[in-house]
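Below you will find the structure I want to go over with you.
Right, chain A next:
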Amino acid sequence: MAGIAVSTTINGDAFEYLCQPDETLLDVLRDRLGLTGAKEGCGTGDCGACSIILDDRLVCSCLVLGAEAEGRQVETVEGMAHGDQLHPLQQKFLEHAALQCGICTPGFLIAAKDLLAKNPDPTEEEIRFGLAGNLCRCTGYDKIVRAVQDAANVMKGA
Partner candidate 1 sequence: MVEVTLWGALGQLAGGQSKVEVEAKDIRELFRKLAEQYPGIEPWIEKGIAVAIDGTIYRDTWSKELPQGAEIFLLPRLAGG
Partner candidate 2 sequence: MNFDPRFSGRKFSSVGTRPLRPDGIDKVTGRARYGADFNMAGQLVGRVLRSPHAHAKILKIDTSKAEKLAGVKAVITAADLPDLTDGDAGMYDVLDNCMARGKALYDGHAVAAVAAVDASTARQALKLIEIEYEILPHVTDVDEAMKHTAPLINDAIFTEGLEEKPAKPSNVTKRSQFGHGDVHQGFGHADVIVERSFKTEQTHQGYIEPHACVANVNLDGTADLWVCTQGHFVYRQHCAQLLGLEASKLRVTSSEIGGGFGGKTHVWAEPVALALSRKAGRPVKLVMTRDEVFRASGPTSATSIDVKIGARKDGTITAAEATLRYSSGPYAGTWAEIGAMTAFACYKLDNVKTVGFEVLVNRPKTAAYRAPSAPMAAFAVESAVDELAKELGIDPVEFRIKNAAQEGTRSSYGPVYGPIGIGPTLEAAKHHPHMKAPLGKNQGRGMACGFWFNFGGQTCVDLNIGMDGSVSLAVGTVDVGGSRASLSLVAAEELGIDYAQLKAVVADTSSLGYNDMTDGSRGTFSSSMATISAARNAIKILRDRAAQTWDIPVDDVVWENGHAIAKGEKYGNLAALSLKEIAAKSGTTGGPIAGHSELVADGAGVSFATHICDIEVDPETGAARVIRYTVIQDAGKAVHPTYVEGQYQGGAAQGIGWALNEEYIYGKDGRLQNAGFLDYRIPVCSDLPMIDTQILEIPNPNHPYGVRGVGETSIVPPLAAIANAVSNAAGVRMTHIPMSPPRVLAAIEAERGG
């Protein structure tokens, strides 16, 4: 099998892998590297369940080729907690019951992290538009928005 050799950094750790030219970064993360936190809900960039941060830019990993990760920084949900310390967003999602089935949660957490990095004090409307690329079918978004608001408050205070 032919393959493209890629060296990249994922959640701060160096990774090397071989991938096919048409293989998405999502497939690489899930099937080659065992990082199944990013989910495939659609494979076409319409649901946000596979959201990752690529060099400080929020993207759908289903719309990135594995080969494109060469030399870049990848951040996934698996890298959000530090040791035994959950990220405030993770903690607030738990406390607010901002998840029911949980399949969209990794994507929401990553998107919300990116949102708060760029806008630490968002209004409800900014949160809603900022997270509009992530579909949730269980919660009606109410508790998700509240969790992000609460996490923003905690992070501002920290």
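Observations on the structure shown:
Heads up, the rule we're going with is that a residue touches a chain if its C-beta (ideal position, glycine included) is under 8 Å from a C-beta of that chain, and two chains touch if they have at least 3 such contacts; residues count from 1.
A word on the picks: all candidates are chains of the complex that A comes from, given by their letters.
Bear in mind the structure is a predicted one, so any value in this text is a computation, not a measurement.
This complex places one of the candidates 1 or 2 in contact with chain A: number 2.
Within the complex formed with candidate 2, the chain A residues making contact are 20, 22, 30, 35-44, 46-47, 49, 76-78, 80-81, 86, 90, 93-97, 99-106, 109, 124-125, 127-129, 131-146.
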